[in-house]
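Below you'll find the structure, written out as structure tokens, and then a few comments.
Heads up, this is only part of the complex; the chains shown haven't been moved.
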Amino acid sequence: MSKLNSKASSQIGKPPGSLIFVGKKKIEKSRISVLSYNEKTFEEKELKNVEECFKLKNTSGVTWLNVDGLHEIDIIEKIGKHYGIHPLTLEDILNTSQRPKVEIFEDHIFIIMKMITFNEKNCKIFSEQVSIILGKNFVISFQERPGDIFDPLRERIRKGNGRIRKMSPDYLAYAILDMVTDYYFMILEKIGEKIEEFEEDLISNPKPDALKNIYEIKKQVLFLRKSIWPMREAVNKLEGSQSSLIKKTTIPYLRGLYDHIIQVIDTIEINRELLAGMLELYLSSVSNKMNEVMKVLTMIATIFIPLTFITGIYGTNFEYLPELKWHFGYFGMWAFMLITVGGMFLYFRRKKWL
Amino acid sequence: MSKLNSKASSQIGKPPGSLIFVGKKKIEKSRISVLSYNEKTFEEKELKNVEECFKLKNTSGVTWLNVDGLHEIDIIEKIGKHYGIHPLTLEDILNTSQRPKVEIFEDHIFIIMKMITFNEKNCKIFSEQVSIILGKNFVISFQERPGDIFDPLRERIRKGNGRIRKMSPDYLAYAILDMVTDYYFMILEKIGEKIEEFEEDLISNPKPDALKNIYEIKKQVLFLRKSIWPMREAVNKLEGSQSSLIKKTTIPYLRGLYDHIIQVIDTIEINRELLAGMLELYLSSVSNKMNEVMKVLTMIATIFIPLTFITGIYGTNFEYLPELKWHFGYFGMWAFMLITVGGMFLYFRRKKWL
Amino acid sequence: MSKLNSKASSQIGKPPGSLIFVGKKKIEKSRISVLSYNEKTFEEKELKNVEECFKLKNTSGVTWLNVDGLHEIDIIEKIGKHYGIHPLTLEDILNTSQRPKVEIFEDHIFIIMKMITFNEKNCKIFSEQVSIILGKNFVISFQERPGDIFDPLRERIRKGNGRIRKMSPDYLAYAILDMVTDYYFMILEKIGEKIEEFEEDLISNPKPDALKNIYEIKKQVLFLRKSIWPMREAVNKLEGSQSSLIKKTTIPYLRGLYDHIIQVIDTIEINRELLAGMLELYLSSVSNKMNEVMKVLTMIATIFIPLTFITGIYGTNFEYLPELKWHFGYFGMWAFMLITVGGMFLYFRRKKWL
């Protein structure tokens, strides 16, 4: 899982707006790919140097420029200069510990989100910052590492599935946001399954490490919450921005996206409550077990300690100890002890310990 | 109970607005029934194919089209095309894990709710998505499975009871919403009874599985809360929409409905507090029991361990052990032990353990 | 105490606005009484049938019509018809599980409140729904059962005490609301006394049923909270309604009433915190007691188990066991045991167990 405490201290004292890559280098060389399309035509290519894409700036249709890897600062800088992006925005793109947000500028909209992926093997959640710049006829997206998460989207563009080829760039930006949100649902489903699994374990056979597992899931849920919570406000801002870059036909999609984000947040809150309930369940079953153990101990001790005392009596070496001389003394002792045990037994019954 | 973590991951990467049924198929074949009425006449029939209903679109009076079963996507699609419904709305109808909401369009209003039903046998709560489209002279309702939950409403229409036959379609939509809300009251009453029952158990005879039961009810309450909470905002939006589809005479009914929903939410919150209180009650009575057990153990051990020690003394085989030779040594030992026990007894009394 | 989970399920499926009495019948026959007054004159009578009061509708001065008992639906219906009350309002009057609220209509204002009374004998709280309809020159109040709770108010009208005879009906409605609120203060005072009493018990002598008592008070506090909380918003609405039925001179009184309600809510919240604190106090004193018990057990066991072991050694029957032959072996054993006990004693001292 990514760290819950973010922003590297290495940036302290640097002038704001200075372009420094803050994060871990997750790819050797940045990869730049371009996808430009309109309703009829479609073109896709991988660029060797960033300048190639600049001539696309004024073409009709939609251009989607995707940059994988953020450590080659000069690429970001050149794009920034060419498209007229504010230096603070460029800084935000490079600092991978940003909070999700939307910023509306006159000629472009800047969006930061957290893309969440799940590693099946070690059950860890990974987070990656995705920045989007939406302009009049282009979308530029920045990712920390190359991945195939947007491939279904590219495929839809290539095949002309759905309405994406007919729509303006804001729809493309929406489609990216929607895809990111979908991943939250997937991961919440995974977490939900894990919670259900633990629940059964807790009830049938609580183990000492159950709490640790609950704590781990709780941390993951906190992490998801931190990542999705600001997106609510951000998408709301986008929907109500009245920017000319957001077409009226896209608004219902953004509203749907907003509903989905609320749903993710709802589910996260419910998971938190379930985890709190599971904790109580666990602590209580530990208490119950302890109670049971104590009862066994008490029963054994309560029965045998008095009996041992009786044998102790007749184990003493007094010269004058009349019972020892009696012929049935030994059997009398047994009888007395059996009566004692019987009394104890009835007492335990009444106390509902047996 | 339905899953608390919703939205199927199967939809990830699909273009938004693509019609895919998300949910479990709960009926073999979709059933379409039509009820059209005005103040004087009344007609009811079951349709074989969906096109039959289209000619009803422009009749005067109110037409209520009810579709049971959502897996036959082409039916939904045809209705959507005929009545001019937005593709995203159709997607919402088909995705049975939607959050309750109201969306106001120019010529129709779209409402999603969660209908809650209760299975007496296994004490489980089931949830079903009910979608309503309210138009100028029609109401279309979609259910996941055929059920008799709306039968009292149909009966009122058939018999002309109350004011429903005299009112416009918005009143019919309100009546459906009101019926759905009434079911929440019924289920809360059931849960309230269960809580009261458990309360008495907890106080008179706390059992280890009490906590599990509390946890189960807590989950149900969380589930109800998740289902009803968004309806508050939704009905409020409906009431204040100023859409021409909502007649002025219907507004007081919607306000009453809003009050009922608030009341449901109030009751849910109180149930949550009661459950938290019961948990504390349970944990404390477990603690008390443990305390009682410990006291018994301590008393037995405190009395008999020293006595056994004394017998141990006189059980030693020292050649020179004067007391053993005394004629009343044995009875002296008894006297000493009785005094010891008496002292212990007074001590316990003072400590209020007896 | 009244049920915390309200609204009877018997109403499910009934058309809204249908007049059905929901609640327990608390009086055999409804009682209708009329009090009409102005600054100079005053008249009071008990009516045999409801129609008698209708001629009073247009007299000058204030008419206060009070109906005790809600099960005779036709009385309510006739009043409703005569004074032009909305059917939904009448339904609300009859359904005794309503949430407190205020509804402003053009020619009348409808108010629902919960009157709380306290049974000294069994320490239970009872709640009764009081509905008020405030018109241009009349106030109609509905109670579930006849009671003397409004008698001080009637007395004030009869005697012309205070300013009530000089004021318009809105002041009368205010006076009723104020009286209802005063009862909350009285009950909170009772609860406050009980809490203080328990506090002392908890500290001096915690008993196992303390928690149950705390839980019971907590339920009562929750119940009060549920009843008073919505009145806050309701009175605020009344104060800011700008209805012509609320005279300017009455506004300061309503503001004072609002302050009182806030004060009730404050006190309820503080009581909840105190109860939570008492619970912690109780659980901790249980823990402390357990600790004390454990210490006694541990001390006894730690002292005597080793000593008994020593006597065991010399109780063995080995043929060759040198110490037994020593002349002072027995006293040597005692000396050794005393040293052991002394060491233990010092150890316990250091551990602060003695």
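Going in written order, the chains are labelled A, B and C, and every chain counts its residues from 1.
Basically, a residue touches a chain if its C-beta (ideal position, glycine included) is under 8 Å from a C-beta of that chain, and two chains touch if they have at least 3 such contacts.
Source: prediction; values computed, not measured.
Student: We see 3 chains here; how many are in the full complex?
Tutor: 5
Heads up, the rule we're going with is that only the chains that are shown with their structure count from here on.
Student: Assign the assembly's chain-to-chain touch graph to one of these shapes: line, ring, star, complete, other.
Tutor: Here the contact pattern is a line, an open path with two ends.
Student: Measuring from CA centroids, which chain ends up nearest the centre of the complete protein set?
Tutor: Central chain is B.
Student: Taking all residue numbers at the chain A/chain B interface, are over half used by both copies (same) or under half (different)?
Tutor: At the contact between chain A and chain B, which are copies of one sequence, the residues are largely different (under half shared).
Student: Between chain A and chain C, what distance separates the C-alpha centroids? Give it in angstrom.
Tutor: That pair's centroid distance is 42 Å.
Student: Could you tell me the distance, in whole angstrom, between the mean C-alpha positions of chain A and chain B?
Tutor: 26
Student: Give the residues of chain A touching no fewer than two other chains, as numbers and ranges.
Tutor: 315
Student: Using the touch definition from the top, list the residues of chain B that touch chain A in their complex.
Tutor: 3-9, 11-18, 86, 88, 91-92, 97-99, 101, 103, 205, 208, 211-212, 215, 218-219, 222, 226, 230, 279, 282-283, 286-287, 289-290, 293-294, 296-297, 300-301, 304-305, 307-308, 311-312, 314-317, 321, 323-325, 327-330, 333
Student: Under the touch definition given earlier, write down the residues of chain A that touch chain B in their complex.
Tutor: 152-153, 156, 161-164, 174-175, 178-179, 182-183, 185-186, 188-189, 191-192, 203, 252-253, 255-256, 259-260, 262-263, 266-267, 270-271, 273-274, 277-278, 280-281, 283-285, 287-288, 290-291, 294-295, 297-298, 301-302, 305-306, 308-309, 312-313, 315-322, 352-353
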